[in-house]
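A single protein chain has been omitted; all remaining protein chains appear in their positions.
Showing subunit A:
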Amino acid sequence: MPAPIRLRELIRTIRTARTQAEEREMIQKECAAIRSSFREEDNTYRCRNVAKLLYMHMLGYPAHFGQLECLKLIASQKFTDKRIGYLGAMLLLDERQDVHLLMTNCIKNDLNHSTQYVQGLALCTLGCMGSSEMCRDLAGEVEKLLKTSNSYLRKKVTLCAVHVIRKVPELMEMFLPATKNLLSEKNHGVLHTSVVLLTEMCERSPDMLAHFRKLVPQLVRILKNLIMSGYSPEHDVSGISDPFLQVRILRLLRILGKGDDDSSEAMNDILAQVATNTETSKNVGNAILYETVLTIMDIKSESGLRVLAINILGRFLLNNDKNIRYVALTSLLKTVQTDHNAVQRHRSTIVDCLKDLDVSIKRRAMELSFALVNGNNIRGMMKELLYFLDSCDPEFKADCASGVFLAAEKYAPSKRWHIDTIMRVLTTAGSYVRDDSVPNLIQLITNSVEMHAYTVQRLYKALLDDISQQPLVQVASWCIGEYGDLLVSGQCEEEEPIQVTEDEVLDVLEGLLVSNLSTPVTRGYALTAIMKLSTRFTSVNRIKKVVSIYGSSIDVELQQRAVEYNALFKKYDHMRNGFHLSLLMIINFRFFVVLSSFKMVQVCLSCLCVVPILQANDLLDLLGGNDVVPVIQNTVSTKPASAGGELLDLLGDLSLSGIPPMTAYNKNGLKIDFTFERANPNPNIAVITIHASNSTEADMTDFVFQAAVPKTFQLQLLSPSSNVVPALNQGTVTQVIRVLNPQKQQLRMRIKLTYTHKGSAVQDLAEVNNFPPQSWQ
């Protein structure tokens, strides 16, 4: 078999491929050759083949069949083999692979090899990707090697120890003895890795942290030497001596000084020195300054030092280098909570950054600007932020709009300003406003009672201009539906009232219904608004027509609404006004997180009373026609009388009016008692309070009580105290019923009970005929 082609030959060949398919073909051919070569257990060319395989792996092709070959290379005696083998292991044999652990023995042997470069390879592999098991197995070896005086190995072993600690934190104690005199090294590589090890230990264990605090003076001394020492060619970067080590020491000092007065004091001087003496013309100097600022802000530094830090950040903001500006904005964002006033001083610079061309900077500036808004600067800041909202990229608009709403809510100087600001956001960035802002805005508008006329007028005018921005259209439709009467009557105080007729308003709303730009949600809003106007406008017929057209709409939601509204027109026309239509419509907002607003929840609960009335009438229809249910003559049940004794005891103090209470229902552990009183001033109204109690061992949840009375009566059900009837008579659910009985007929009632008991739903109908005569006479 001819010798496999060389790596560079292969790379050259593959690069000549003109299409993906051609490349794939070449790769497959070569893979086949490599596979057969592996099968022949060819030691000579294994290294070359694995190297080629690694190249193909980088191009994205599978290379798992080379895993075992990597192991063989690692076990080989040749350095070239080991080098490629370990590289292959790092690329192909991470801890998720089954054969990963097979490396352990080889690594163990190589850790003790006579050649330091072989040891280095083993340490590197273990320290980069050793699994927890491998780390556990080899931790002893690592610990042994930590004592070496060979600086080349020492720095590698130290980082290996860091990796072991990260993978198996329990083993941290093992390395503690080796940390004695860790900082007395002269070699920078060893020093740097030692600082990393100390940092890792301090971050993971408060005990270690306390233990290592005593190293602060030593660290301060090392840092001082680095700054004060002259030019050192080996570690110099643009005139600064070993910036990597300096930054690492600053980071460790930050951890050691946090929350500790003594340590913080010990490092005050050096921090001030670094902050003032570091050369800032190049990035490397600024990197050190940046780390210093972070450290100053985190430890218990004296106020002078903190001001110095914030001023450095302020200077960064004016730097030409974008990276520095970005970093300054990020740091200021972190400190704005704690040092708010100091950051406020730089507000104008920060606001200028909103106009920066760089996207990352703009985002940070926006976040920081929102954090800086307060009652004093709201007007000025909002002007800038709204200008930003106009001109920024779409990716910012949603966040900016939400931020503006939040800030306006917290700090609005006046209601009119607040509504103007909202209008501005809706008209400029209306399509980016988040869906949940719509109910919040509606609630806000509802609460600003004196601004209703102004708001609806402005929203109407905005609608005339543009109906493409859905949140704007939705809020506007809702307002028109709610305050359409104010619009038409031209009652605006804040600005010139416009002349609008009812037909014009209905034209606009109907336009929304048919427009292609409107989403189904928007159409729902528009239809509801039109319906609400039926109680405010006089052109009811036109509205009825529109509503009935949509009764056959393809959109199911729209169709359902239209049918329900039609029903309101037909059957319950007399109740349309009294239904507090606006409240009822709120129940229909199924799409939105209405319940996010607590007020809405209260409103919904108080509407539950409305629902039973509709269903009560249905009950009557179900029970067979419009005739009065026949009176059952012979049953003035004696039950109340005989049970009267106990009842009276239980409900003793509830018998307020001298009318004896009664048990209306008692089945399956659920007992419902009625107590009576006469309503003043109208003696025709009987006020009945139901008391539901539960004697079973399980609670009855989702308890709903409904009642129906004959047509000569009128019934009103108020909200229940709760919908859970607790078990074992631990409490009762009460609800008030008001019955109007102008003809003084005998009171009869049908009740329907629904509840969930022990996981299953229960429903029951019953007749209540045992009302005491005093309740209806």
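As a convention for this text, a residue touches a chain if its C-beta (ideal position, glycine included) is under 8 Å from a C-beta of that chain, and two chains touch if they have at least 3 such contacts; residues count from 1.
As a working rule, contacts and distances are computed from a predicted model.
One chain of the complex is hidden; its UniProt record names it "AP complex subunit sigma", one of "Small ribosomal subunit protein mS35", "AP complex subunit sigma", "IBH1-like N-terminal domain-containing protein" or "argininosuccinate lyase". Here the missing chain is touched by one residue of A:R83, A:R136 or A:R347, and it is A:R83. For the chain left out of this panel, the touching residue among A:A17, A:A33, A:M174 or A:V237 is A:V237. Across A:M129, A:A529 or A:V546, the residue that sits in touch with the chain not pictured is A:M129.
Contact with the chain that does not appear here is found for just one residue of A:L71, A:C106, A:C160 or A:A686, A:C160.
Residues 6-8, 11, 15, 44-45, 47-48, 51, 54-55, 58-60, 77-80, 83-84, 87, 91, 94-96, 115, 117, 120, 123-124, 127-129, 131, 152, 155-156, 159-160, 162-163, 166, 188-189, 192-193, 196, 234-235, 237, 242-245, 247-248, 251, 283-284, 286-287, 290-291, 294, 322-327, 357-361 of subunit A touch the missing chain (whole complex, contact as defined above).
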